[in-house]
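One structure, as structure tokens, below. Some questions next.
All protein chains of the complex are present and in place, except for one that has been dropped.
Labels A, B and C are assigned to the chains in the order they are written; within every chain, residues are numbered from 1.
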Amino acid sequence: MEKVILDVADLTTKYITRFGEDIYAVDHVSLRVEDGKSLGIAGESGCGKSTLALSLMGYYFPPLHYTGGEIIIDGHNISGMKPDDVRKSILGREIAYIPQAAMNALNPTQKIIHFIEDVVQAHDPTTSKQEIYTMAKALFESLGLPAEVLQKYPVELSGGMKQRTVIAISVILRPQVLIADEPSSALDVTSQKMVIKMLRNLMDNGYIKAMIFITHELPLLYNVTDDIMVMYAGQIVERASSKEAVFDPLHPYSKGLMGSIIVPEEGLRDVKLAAIPGVPPNLKNPPPGCRFAPRCKFARAACTAASVPLRELENGRSYRCILSEEELREAYAREDRQHGR
Amino acid sequence: MKGYRKYFLNKLLWFLVTLVAAFILNFILPRLMPGDPVAAIVSRLAQGMSNTAGIQAIYEQYAEQFGTNRPMYEQFLLYMRNVFQGDFGFSFSQYPRTVADVIRSSILWTIGLQFPAIIVGWLIGNSLGALAAYRRGSFDKVIMPISIFMSNLPAFGMAVVLLVIFGVSLRWFPTSGGYGFDLIPNFSLKFFWSVFVHYQLPFWSIVLITIGGQAIGMRSMAIYELNADYVKYSRFMGIKDRKIVRYVFRNAMLPQITGLALSVGTMVGGALVAEIIFSYPGLGSTILTAVLGQDYPLISATTLIITIMVLAANFAIEMVYGILDPRIKAAQAD
Amino acid sequence: MAAERKLCLSGKGVTKVFGLGRNKTVAVDNVDFNFYEGEVISLVGESGSGKTTLAKMLLGLINPTEGEIYFQGEKRDLSSHRKKKEYWKSIQAIFQDPFSSFNIFNKIDTVLLDCIRMRGGGGLPYEQKVAMMTEACSFVNLKFAELTNKYPFELSGGQQQRLMIARIFLLKPKILLADEPTSMIDACSRATILDMLMQLRDEIGMTPIFITHDIGLAYYVSDTVYIMEKGKFVESGSADEVILRPKGAYTKRLINDVPKIYEEWDLSTV
Partner (left out) sequence: MKHLLQQISRSGKFVAGFSIFATILLIVLIYPLVVPDPPLEIIGQGTFFEPGIYVNVYDSISAPHYTLNLDEAAEQRIASRFKAEDREAMRGWLVGSGMPESEIDIANTAQLLDQWFANFDPTTRLPGMTNADRNYYIRLNNSIQGLLSTEAAVIAQMNAETAVLEETGTVPQTAYVNVNQVANVRVLPLGTDNFGRDVLTQLVRATGVSLQIGFVAGIIATVIGLALGLVSGYVGGLVDDVIMFITNLFIVIPSFVLLILISFSIGQEQRGAITIAVVIGFTSWVWTARAVRSQVISLRNRDHVNLSKLSGHSIAHIIIRDILPYIASYVIMALILQISSGILAEAGLSILGLGPKTTDVPTLGLMMNWAMIYQAHILGKWWAYFPIIVTIALIAFSMNLMNTGLDQVFNPALRD
């Protein structure tokens, strides 16, 4: 078994709204990512996947608050550290973040190289500007970005170039873990592919050891990550290898989600798309028991009686449902027969 | 540099266009008013002066200068020619002084008082606003209501309050004039000291008025910037808050500079009234004398000069903005 | 078969130019098209390709700078408000973002009553109007009784998009322009919306035109696909032909760059 790079146990964080209400957007989430692996997180908007990305950084500012759990990066527990120490020795160095809206992620009135200088010197004030420039130039060139970008302001870069610049800056200190939150959703398909290629390149060439990739675009997730975790209402409902998650999902929610994938490939026109009725629950006041039960075709009384634990299967898969693997497969087969698939 | 040049030319063109518009307005507004302006002015002349020879001289001068019986466009050309020669005619109320002479003796006082005061007020206000946005909490809760209240005090109100407290009660500073009434302007230390002492109250009253509005504006700009994505990203890259605040301040300051350019006219307006309270020998007091003396040429020239001053200040601020915002220089790339 | 097809919307040399002088941009550049009744059509393009501008021209919200648009084979005349109103009885739209599609100050009743009025039912007794609204809502799986006196923004994105379809159900237009109707809503609600649109099409015999950047969606729903690049149509034809066997370089690249799940996604091409 490979070395575990990122080990998260029972992480729980909440938002405190202006009116003092708590919203548990990340509820007892545990996950592990091994050396050289990438983990994808899928889910509908509002399921807590972006909040999970923020929470994994171990550095919290309002309205997000930490309430419990552990984050261990390469054997180093960061959840007990002082915020200032996290900032200095963890952020950017051990774990780095690529934000959702990379278009605005760079200070508009600062040249790229000056921001890189600030990032490097925030962790090691002794590094000279010359050293930083040499380092940044080498990194940009090895990642296929022109070195002239360093001397430019963000407005002078195209959307795709801006996003790739942000990714390059994020790995300048060679962090172990990279967290990418919808890094390509605002880009056209070609720039999106370039971003994906760059992320793969980072993994393959050892710039980073582990990656967490968050997106609502499932075909993309399937192509980028080794494993996929499906989130629903702040909880993990299923975790499996990408192939299993997409082609053989177990949890009824995952089943619905994967059944709604549309790709321009032969035969897809004849498939009936899956649909899940209803809306996700309000996280201020989640339903008791299984949170998906109100929308689930297979729901029964027991589902709402008590909270449903995550079932671990032998091959490392897990899912959160009171039905067994066999029961679920049987139900799905019955459905397929009905639709004549 | 191409981007900046384009920006510069653009602003210069706009400056010239507004200048022409200001000339036209200054010329046309008094003539648009109902009633015969000549008759009105002549009747005012009679009550404004006792010196018959003076009235006659001014009347002839006036008829010559304004060419009142000629067509509008000729009058306008005449007006333009006179303005460009710096010839505004004689002052009704201070005859035989010329209008140009009256303005010459007051304009430096106004420039020397108002622009430094507005700039100092702008700087202090913006610093306080940024600090309030960043620190929030009790600092914000104290600074903000005070700022809101201060920004709502009329400029003359602040002037009177300062005058009564520091001039009348505490007797720290003189209450009126630009220098001691017993002095004649010269280059002695005594005179400069007197000017400096007389400068304090008008200066601080304008500064205090400016601070409030600027602090409020800066605070909301900075709060907006603090929620920007680059702040979140910079935090997650481990950059210190102090540095991030510097980013935020710089970015929030840029719209504040544009705001200053747009509101400098209003500020100067308030400050002119404050001048009157202190009998400061600037353009504000000149307007007051002109109004009291029904001195039409002086009013017309003073308002024109103030407009030109404000337009020039506006232009200068826009130029500074062009240098400070790198995006303008970068604009050439597209 | 081609001979039986009836034209519903066609265009010749349709061009839209924005701005003047140095700021001039050609959003739609001299395009010709023939949309036939009964087909599902998709206009596919990336952002900035001019597809939304073309859609607005088709809807008659903006006028082409040059060229003509023909409705059912005849030159379209939108010279007066009355003529536009008449045209809008035949063509309607669903927009991308359900949250900004409805006036937040109007109740759901107002939205639906507007449609009844437009179809000439303004003078009907209220009970009959309620019956019509109830029918339209139940078509999209909503209960009018629960929606009356509510505002659209109180519904979820998917529900609002369904309300939009209920609107179309009442209006019964000949043509429906659907501008990215599912891109802002969750994947799990997408199928419902698409199914309802197709069902509505069968029920009232309208011609849907999808405007989308999602090639997968275009492939899934449409019979005929037009690919747009920089204001021009670069390729068009049946969905199978254009998407599975693209001929143009741009189309090939576009389809190549979309992530796949059954085939290998070739990352080496960028």
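Methods note: a residue touches a chain if its C-beta (ideal position, glycine included) is under 8 Å from a C-beta of that chain, and two chains touch if they have at least 3 such contacts.
Because the structure is a prediction, the values reported are computed rather than measured.
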item: Touched by the hidden chain, restricted to displayed chains; value: B, C
item: Touch criterion as defined above, residue of C:N63, C:N103, C:Q128 or C:T269 at the omitted chain; value: C:N103
item: Option from C:L7, C:V26 or C:M118 whose C-beta touches the chain left out; value: C:M118
item: Among B:I143, B:V231 or B:L311, residue touching the chain not depicted; value: B:L311
item: Among B:N10, B:S188 or B:T266, the residue in touch with the chain that has been omitted; value: B:T266
item: Where the unshown chain meets chain B, residue by residue; value: 14, 17-18, 21-22, 25-26, 29-30, 32-33, 35, 37, 40, 136, 148-149, 151-157, 160-161, 163-164, 168, 175, 216, 220, 223-224, 227, 262, 265-266, 268-270, 272-273, 276-277, 284, 287-288, 291-292, 296, 299-300, 303, 306-307, 310-311, 314
item: Where the missing chain touches chain C, by residue; value: 56, 59, 61, 81, 84-85, 88-89, 92-93, 95-97, 100-106, 114-115, 118
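One rule holds in what follows: only the chains that are shown with their structure count from here on.
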item: Chain contact graph, described as a line, ring, star, complete graph or other shape; value: line
item: Chain A-chain B separation of Cα centroids, rounded to whole Å; value: 55
item: Between chain A and chain C, centroid-to-centroid distance (C-alpha), Å; value: 33
item: Residue ranges of chain B in contact with chain A within the complex; value: 228-230, 232-240, 243, 247, 250-251, 254, 325-327, 330-331, 333
item: In the complex with chain B, residue positions of chain A that touch it; value: 57, 59, 61, 87-88, 90-93, 96-97, 99-101, 103-111, 115, 118-119, 122-123, 152-153, 155-156, 166, 169-170
item: Residue numbers on chain A that touch chain C, as the complex places them; value: 44-45, 188-190, 192-194, 196-197, 200, 216-220, 222-223, 246, 256-257, 259-269, 272-277, 279
